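Here the complex is missing one protein chain, while the rest keep their positions.
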Amino acid sequence: MANHGQKVKMGMVGGGPGAFIGAVHRMAAILDHKIELVCGAFSSDAEKSKQCGSELGLDESRVYESYGQMFEMESKLPAQKRMKFVSIVTPNHLHFPIAKMAMEYGFEVVCDKPLAFNMKEANDLEKISKQTGRSFCVTYNYTGYPMVKQAREMIRIGKIGKIRRVVVEYLQGWLATDLEASGQKQASWRTDPSRAGVAGCIGDIGSHAENIITYITGLEISEICADLTKFVQDRKLDDDGNILLRFQNGAKGVMLASQISVGEENDLVIKVYGEKGSVYWKQTEPNTLIVKWLNDATEIFRTSGNSVLASAAHNTRLPVGHPEGFIEAFANLYRNFASTIHARSQGFEPEPQNLDFPGLADGIRGMAFIEAVIKSSNQNSQWVHLSEKR
Amino acid sequence: MANHGQKVKMGMVGGGPGAFIGAVHRMAAILDHKIELVCGAFSSDAEKSKQCGSELGLDESRVYESYGQMFEMESKLPAQKRMKFVSIVTPNHLHFPIAKMAMEYGFEVVCDKPLAFNMKEANDLEKISKQTGRSFCVTYNYTGYPMVKQAREMIRIGKIGKIRRVVVEYLQGWLATDLEASGQKQASWRTDPSRAGVAGCIGDIGSHAENIITYITGLEISEICADLTKFVQDRKLDDDGNILLRFQNGAKGVMLASQISVGEENDLVIKVYGEKGSVYWKQTEPNTLIVKWLNDATEIFRTSGNSVLASAAHNTRLPVGHPEGFIEAFANLYRNFASTIHARSQGFEPEPQNLDFPGLADGIRGMAFIEAVIKSSNQNSQWVHLSEKR
Amino acid sequence: MANHGQKVKMGMVGGGPGAFIGAVHRMAAILDHKIELVCGAFSSDAEKSKQCGSELGLDESRVYESYGQMFEMESKLPAQKRMKFVSIVTPNHLHFPIAKMAMEYGFEVVCDKPLAFNMKEANDLEKISKQTGRSFCVTYNYTGYPMVKQAREMIRIGKIGKIRRVVVEYLQGWLATDLEASGQKQASWRTDPSRAGVAGCIGDIGSHAENIITYITGLEISEICADLTKFVQDRKLDDDGNILLRFQNGAKGVMLASQISVGEENDLVIKVYGEKGSVYWKQTEPNTLIVKWLNDATEIFRTSGNSVLASAAHNTRLPVGHPEGFIEAFANLYRNFASTIHARSQGFEPEPQNLDFPGLADGIRGMAFIEAVIKSSNQNSQWVHLSEKR
Partner (left out) sequence: MANHGQKVKMGMVGGGPGAFIGAVHRMAAILDHKIELVCGAFSSDAEKSKQCGSELGLDESRVYESYGQMFEMESKLPAQKRMKFVSIVTPNHLHFPIAKMAMEYGFEVVCDKPLAFNMKEANDLEKISKQTGRSFCVTYNYTGYPMVKQAREMIRIGKIGKIRRVVVEYLQGWLATDLEASGQKQASWRTDPSRAGVAGCIGDIGSHAENIITYITGLEISEICADLTKFVQDRKLDDDGNILLRFQNGAKGVMLASQISVGEENDLVIKVYGEKGSVYWKQTEPNTLIVKWLNDATEIFRTSGNSVLASAAHNTRLPVGHPEGFIEAFANLYRNFASTIHARSQGFEPEPQNLDFPGLADGIRGMAFIEAVIKSSNQNSQWVHLSEKR
């Protein structure tokens, strides 16, 4: 990307004190010198928002009291100065109104996952995006890792043959106790149906698991059979789920998602088995991809290492053996998205490799998945078709 | 065990040329100088049986043409000389008639898993065992590993708290192609309903997975919801299965069993999550047990290493860092069983630590599991109660 | 650090096209929103420098043709606007003149390692720093990892007892062939005595290895016995070295440094053995620290995980299981340094935890180490005292 000395300007909604993911978005956004954070409405508490803006070195005049104010004021600024896109890092129930308003004001949108509070909102966002012509990125950030892209590309070009079996685990232990009772900010809203939506664990991390399956395999889930549980007393949403999967091509699979698995950190693992080979990737050691073969020795691919394919290389910053982590993977989404909207705003065709970021289709499919899982679990694990859901 | 210069005498049925598991049983049996292989009917082909006996250094007169002949002839030998117990390592459909006859002739029995061809046979064996007073070992050999025993004991004494979640994977890739078409002996009978029974993969390795769950956790599975698949064309039995589990104490779980997972070897993995900690064990690195804690650093226990409990130590032969493997774990079943029957035959109470081998209750529970899985899968993954099955 | 809306302003010398490490410095510097890159002299080729500045979104007027020009022009800018410190990311032979001039113009300095071209320059820099009162950071970046700090702190408070044995490996394979013949920029200057100095591999990565030993153990190397080799034909500097170490407290050790170890990436590993325990850390999986005990089970500490000490926590940005990598560790040096000079410039005492960055003493000790290693190797591996060298 040649941006000729001009960074793409970003605003943020949410991400005030105590909001882990907001800080990640900000670090990810600026990492490559392509994006500049110029404004924000970081908290519903104006004082906290101000403090946050100050710590980030923002111009006071561009730290807003509300997202509504932000969109209005920014839209009045000269094009050279005003924000180009907004990053939405609030709890789920606010994604829709903010994203809607942002697009209506003409801003492009980066929004955390799950896309919306429910299916209807998700579908509406797609309509608004089409009407307004705004670009949209949903931060399914795990697809940003180079070795995830390596896996996807190897599968796409047929290396492991027709896929038969997919296993995804996404295990955490941080909600093994009733952390929400302590007032911890992350736990509070993620276990609260009025802010998180119909699903807890499945919405928070199951949705990532669904997305990485589809991204890597290129397959769509056709049916699911789910058994969700609330292990922690008085919790209002699921904190654990086991889900059988069937795919359109006849493949089978399993998804395990849990936030009460004591000792697990952020253990997202995917294994895909084809007729000729299989791939294994694990987020906590993200720079390694293990590929096993029917008749040959197992191979290990490494970020920036030998035999790495173009899509992985494009999303890598360092030589092999210099670990890239969560922030760098996240930054790949921002860089690809920013490059794309920059090109579009200049009237150029975006480079194909920069179109590689998750969008509204991913977000909508994710919502359909969540709702199907809830339905199946409520029906004592009957199979539910995903296609019926949209 | 003091056996005063006298080894326990063993005969074998099955285990002729090409039979991998027969050779394992024999190595396992003799490893500790407590058991002597004295006779065998190694093959239905008398010539092959003879050759096998010769290679094993057996007295020609004690290599028999059939198991019937073996039981008859051996029973006529003086007590000092005749075999004490028989090891049955044939395909599944022969377990019942051989074990039955052995007990009726007064021999103790070691039998490979699954216990029998169906539930009725399994129940009948229990009756015969009670009537004849014969001891019985079913070789769920994975419970023989020291670190499996460490996990079991840590859970039993409450280290990880009440169990919430159990995940077992047993993945192999050796049946990813139609190996049975090549005439390979292992593949042939394991995919043949007339010799293997109603289940393929689930009977062969799912049954091990069920056993290790129960052994380690002390929990019983109450309900299962299964989705089995035959991926290889023209195969007659399942070669892959995903199963949701519910336990009597409210815990949930998942079992993954597959023989078409390209690149997987003999990858049996168990993870058990309690309210205070979790354990992780994997068969391909069997001397390591990883225990994660709610509030403390993760711990690694090692065979013969620091902080190992008594039941693990009893089943260990070497100092830490000297890897013990599959044969040694298998040998623990033989040694414990032989010590037990030796003590009983001498009129002593067996030492409690030697009673630690899988028996008929395990074998019967395993058959119930297999039949419930088949039923659930045939009913499009409806939940099936295990308790109903017996 | 409260920087009240104002970022610390940084300039850069070096780091133009093809310079891997310059880009790392820039990403590391800005990651935490505490530092702003405001100017640079990125290349001795003015055109390249300009292009680089443009891509970084810099104001054209602050992209300079030379570092001399930069220091002069910046020093004339109002304090609010001018750069506060310079980051020097050139080949080694330029460190001294640039750092010297920077300090003389009143700028603080961040300089890549090794500190200088030779011992004399290193000592001179210390004098200049004292005379000018300028702060100085030498980017031994591997000390920035949270688990390195955890190891250091556990050792400092006596957890593993008196240290007996230290082993450091720093292995790479990228110079296994004569890459410099291809004109590759990194290889060219690092194998060229006129730019790299007296040492190749030992200067480039052995110096990191020396630094991490001292940082983690708190011990100083007293004697070394070295055997260096140039494996690649026509190479002018060592590309491989094995070094025996003796420490002032009686401990022994070994350092292995190699750039011709085919297949190794950037494999820095340190193992420290005390009387009561030992620690193990490896840069390619940097978020894990393994601690083994005389009488207890091995423990695994993880970045942001249970039982992490304060110095590790201070240098961590994400929750456990969200991998932090090379850039984040590097960023810790920048953030701590920037916080320190900001506090000093405001007349405050820096927070103790922000004083945790490598400085001139580290740089000088590193030069002494390099020169002693060369001397020992030239004398067919005679023991050489390090203390004699300063």
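Letters are used for the chains, namely A, B and C, taken in the order the chains are written, and counting of residues starts over at 1 for each.
Methods note: a contact is a pair of C-beta atoms (placed from the backbone, for glycine too) under 8 Å apart; a residue touches a chain by one contact, two chains touch by 3 or more.
On a predicted model such as this, the values are computed, not experimentally measured, just so you know.
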{"item": "Residue of B:81, B:120, B:162 or B:322 in touch with the missing chain, whole complex considered", "value": "B:322"}
{"item": "Residue, one of C:21, C:101, C:160 or C:268, that touches the chain absent here", "value": "C:160"}
{"item": "Chain not shown: contacting residue from C:53, C:91, C:253 or C:358", "value": "C:253"}
{"item": "Touch list for chain C against the chain that is not drawn", "value": "160, 164-165, 167, 169, 173, 176-177, 225, 227, 229, 231, 240, 242, 244, 246, 252-254, 256, 258, 260-264, 271, 273-278, 291-294, 298, 380-381, 383"}
{"item": "Residues of chain A in contact with the chain not shown", "value": "291, 293-302, 305-307"}
{"item": "Residues from chain B at the interface with the omitted partner, ascending", "value": "2-7, 20, 23-24, 26-27, 30-33, 36-37, 53-58, 60, 172, 174, 264-267, 283-287, 302, 305, 317-328"}
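By definition in this document, only the chains that are shown with their structure count from here on.
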{"item": "Shared interface numbering between chain B and chain A [over half = same, under half = different]", "value": "same"}
{"item": "Most widely separated chain from chain B, with each centre as the mean of CA atoms", "value": "C"}
{"item": "Gap in Å, rounded to a whole number, between the CA centres of chain C and chain A", "value": "34"}
{"item": "Residue numbers of chain B (touch at least two other chains)", "value": "291, 293-294, 298"}
